[in-house]
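Omission of a single protein chain aside, the complex is shown with its protein chains in their original locations.
The chains carry the letters A, B, C and D, assigned in the order they are written, with residues numbered from 1 in each.
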């Protein structure tokens, strides 16, 4: 495992031309994924997670910025390198059924790529390899799945076939776009466990996309989380830090909004803080300054609505935490100046047993 | 057109005729030769009369608008009846006749007998017209006498212009004529009443029925016995239906065998049979198949056919007859002409056919007859889709030839342009008429036999007959072109001689394979509205060109019950 | 509070799948719904939650039918009615007037070609008391009032077509519509599943408030245990068409007695606190067409014995609680069931 | 990951690759035979095809004109009586089916082939070809079908039957093209196609092996419908009397019945009705067959 990132997104921008005007689905994202590590991208619907992932997988060409694989930008790659990249980076879709061709058996789905890229010599070998792949994703015994059609499998099994297909290419990086959100809770855990094993045993890196913070926390515990809002990363850092000690008001709101499977905790949570507005601004008509300011509980006129906050390191967690918020940045500065002073009551710390709203309503 | 007065002396009742007109495309401009309201229909005699009508039996003129007609070599004198008025109130005068003649003369194609020779027409007085011809020709007066007379009041301007042009030497196709023709074509007079001078005039013109009432100042208005003539719109199918329900008194629609059996039981039905002066035969394309130039081959084919069966299928009983002379002339015309010569009579005789073919160098093999050059003889007969008698004839002929051992198939071509196909020589064997009902003189038949569809130009090769040199056994090589000319000109004896020679040539060389002659059958219903319908002296008249029943109505020979 | 507002006995619902075939999607359900209570129906996808919810209002689609059981309801005036014997017109009046339902995927709950306001008008007019006419103004006033309670701007929303509203707004508008006739019972089928976390939160909030204000009884269908914990007084777990455990929210979450319920809770990932090692329930839910004999859960159950494969036990009342809060379970091995993860013992009174 | 062969995997390798029932032909077969309607339709179609293609070989082709036998009623000798030439109507009917059927099938084959190839190319690659082809279909759809056929038929006076197939096929491809294109376009956006693209499977493989098999049912059902339509176009041309007619066929019989007023004559009834009945039966056969196929092959109906 080298320290050089497997995949690096540099100021990635994706602007779609629509009839309503340009849509900046992704507006400058800097992220990196290391081999055998997980980077989890979370955020609300429409914030640009899928768009980022698709650009990273090379499905779409970003309008600005670069996708680098092993330090080499996609646009500079020779066809050969590009093929290698395509094989090394695999994408797993959200809907396990839609991603499988309903007219092909599992075996033929799994072996198509193998045959095409000459990874197997003959049919027997291809079939053996397919069986092996199925074992790898815990579909055992493989022979009872090889000749099945997708419609004969359950959702969890289908998603495993998808994973197996991408594994056929010996990938170094898997990009999973909401790959578990269509599955039931119990099945979700087992698939996540399987993926975790691949990560640990095969040293596969993950760009893992989810809207579910719990899933992010569970899968990326050793990795990092990046929280996106309206095309920008607003907070980024090691998972336990971000979940346990969110800094950005948006992250806080997200975490505060989670319903815990615990009636007592839920009761305590009931009076949590309301955002200033429930509506997500349209991407075609982004608010000036911080895009979150119309909804932000910590909004300060004149600060938040004038300039866009940069994603800055906070110094915490060994410099691996970054937050894009004027208020956090200011408090940070203040804190470093008034080192010895007690914490400003605006400092946002989440006590798991205390509703964040209580803190904010001060 | 308010008054629908009772017409002539005690005219009453209604006479119903059926004809497939279509008022949505028709117009009232009688100076245009086609598409004028009913003027091409037999019933036109009743409202837009001519100077005279031909009696096909005697070939004499029955005066109509004319009181009398006399042809003295090159001078035709037409004496008009007086007291006849147009529906607009003007009297019918020589001016109308003269104008009509000039309009026709100008628009007639060059080379048309009767118009080519016409030098001038003058109105000597109100009722006398003198027409001068440059040459004497059989039937030269035909055109002038049979022109439907038009009112000067309406068409005078064009008539005068036409006269001026003719006098200036303009002919059809010249710039002045074209300009005038266009002017005429652009007018439809739909907003005005149709001006006529016949016994009847238009009363109501509807989509599906046109009624005529007596025009009291019209020709023969005092003789006619019906106060109303009704023309029902109807094609063959409708005619059958009308006849079945006795809703019409007279129909000239050509009905097929099936239709005829359908109506056979109708009470009072009368089939009026008249000779058709034409028949159906086969045209062989010599240009495409040189082997057809051998008369033996043609004769052989002729011996194969069972023409009775073909006629029966194509026309049904009573619709055809087998020619007795095979001279190329419809029988009434051939009468007496060939009394002193022995013409070959073609009846089915396969043995004879085989002998003839063998003599011609053909050989029968397992797959059929082979031509002298050794190749298999294969032909397609074409008929015309929708022309039922043609297609049935073609189909039958093909199957009889096939049975004989010739590889002949049959096909229909679409009806929209068979003339183009025939003219271009784009066929092996084609079903085509022979003889000619349209010109009631002998030469009409020769025209049809040798010249129609045989243009002999590079792009219109037609049948590929070489009419300038026709080889015969008894007469040696003859020039049919010259003979044809002689059959129209010259003295009566010279014409008779030429016709006789041509008949013999036809019989020996068979430029068409004549299968049968048409019998024109029209249908009448007696006893419903009409007492009795019969053709009288005009039994030999053609029903389309000098319809006997219409003449009889005008004469008062047909009356209501 | 002894007379349940809705009482279900041995209910079975089947879907016709062919000329003679049918699958039983729900069977042997006994359920009592008490006034003012909020009941959560949880379970994996396809276990029959929606079917049961629809069955409660006799709203099953054409191919579904109630094959056995009884369904009685206590009207606003206190009389009891047998839902299965109701005539068409009675049933129509019952629906929405007495019991309303907020559907799974409210995105499509509104007719796309008519305005939101007209939806209110239609509902109010078709349920008008004899002689009462809902004028346009009256409809607007009433609808406006309702929309205000779910914090929507009536002026705009009433004039909008459904597609002009965001998902959250539609969901709120539907909730407003659901309480338009002041129903006693509100059935909510996954009302927040398709929504964003933050929107979801605000809807949950609103439901709390509405319940406080109107006091309706609520059946809340969800596969999200978090939501169940948030909203329910009582929870019923469903598996393969049956209710296998019911109890108060705390009973179910802290001391589940059915191995499946426990497995479900074990598989839930909490956001707060440390990351526990989670375990999934092995295997997959059975297909309705090939139900295992005995307890439907036996092939996946760690405690399964021969007995489980042979026989299915009915719901058995375990803990003596007030009638409305009893804890029952359908498992012979309930005494062996423990939560893997230590769940906030301090809260577990 | 190495490809060492685990003996445990041997079992998997030796498993049969594909069941016949799961193959396209297998599904076609089950689709046709499983549902009573599909089965009945198939039987009907096969019966008429047999009648029209094998019948002429079996029955006595000698059917002479017989002027004494015109329009006789059905009898033991002449099952359907005789027609206007005294020929046996049944013999004519037996000979009348082959041409419309094979010409129609050929036309449908050509139209389907063109539509599928062009439709997949246009739908998958889009761009300029797509725009051009789309415009072309606009034009094809706007020109009245019969005008086109009429003009071509008139231009080539004695057009051979396969020529008619081309003409008819060329008026039909446009509709099919559009639906194929639309299908390809929607399938192209499906995630499994994207997955195939991500595996670099190559455009032609993706179009022909990933996308088209998903439309196999659709294409096949459309083909059946096209056969139906082509036959009608052809019969229509005959009914209008626009075709050079030599070989007997249903359309010609109808044309004769109408242009020669046979339909007025009750004796002629067998001649008039039988071609109508044949066409109607053939249609019912094709339609029910199509419905059976649709049920068997339509993925939407199958997935459950």
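Definition applied: a contact is a pair of C-beta atoms (placed from the backbone, for glycine too) under 8 Å apart; a residue touches a chain by one contact, two chains touch by 3 or more.
Note that contacts and distances are computed from a predicted model.
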item	value
Name under which UniProt lists the unshown chain, selected from "Arginine N-succinyltransferase", "Multicomponent K+:H+ antiporter subunit G", "ABC transporter permease" or "Acyl-CoA dehydrogenase family protein"	"ABC transporter permease"
Sole residue of C:28, C:46, C:69 or C:97 that reaches the chain not shown, by the stated touch rule	C:97
Listed residues A:20, A:61, A:121 or A:151, member touching the removed chain	A:20
Footprint left on chain B by the chain that the document does not show	22, 24-25, 27, 29, 32-35, 40, 107-112, 172-173, 177, 181-182, 184-188, 190, 204, 206-209, 232-233, 235, 237-238, 241, 414-421, 433, 437-439, 447, 451-452, 544-545
Touching residues (missing chain, whole complex) on chain C	54, 57, 59, 61-62, 88, 91-97, 100-101, 103-114, 122-123, 126-127, 151, 153, 156, 161, 163-164, 174, 177
Footprint left on chain D by the chain that the document does not show	135, 138-139, 141-148, 150-152, 154-155, 157, 228, 232, 235-236, 239-240, 254, 258, 263-266, 269, 272-273, 276, 279-280, 283-284, 286-288, 291
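Following the convention adopted for this analysis, only the chains that are shown with their structure count from here on.
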item	value
Where chain B and chain D are represented by their mean Cα positions, the distance between them in whole Å	48
Touching two or more other chains - residue numbers and ranges from chain A	none
Residue ranges of chain D in contact with chain B within the complex	64-65, 67, 70-71, 84-85, 153-154, 157-158, 241-246, 259-262, 264-265, 267-268
Residue ranges of chain B touching chain D (in the complex, touch as defined)	236-237, 240-241, 256-259, 261-262, 309, 312-313, 380, 382, 385-386, 388, 391-392, 395-396, 399, 409-417, 421, 426
Complex contact set, residues of chain D against chain A	1, 3, 5-6, 9, 11-13, 15-19, 22, 190-202, 205, 210, 213-214, 216, 299, 302-303
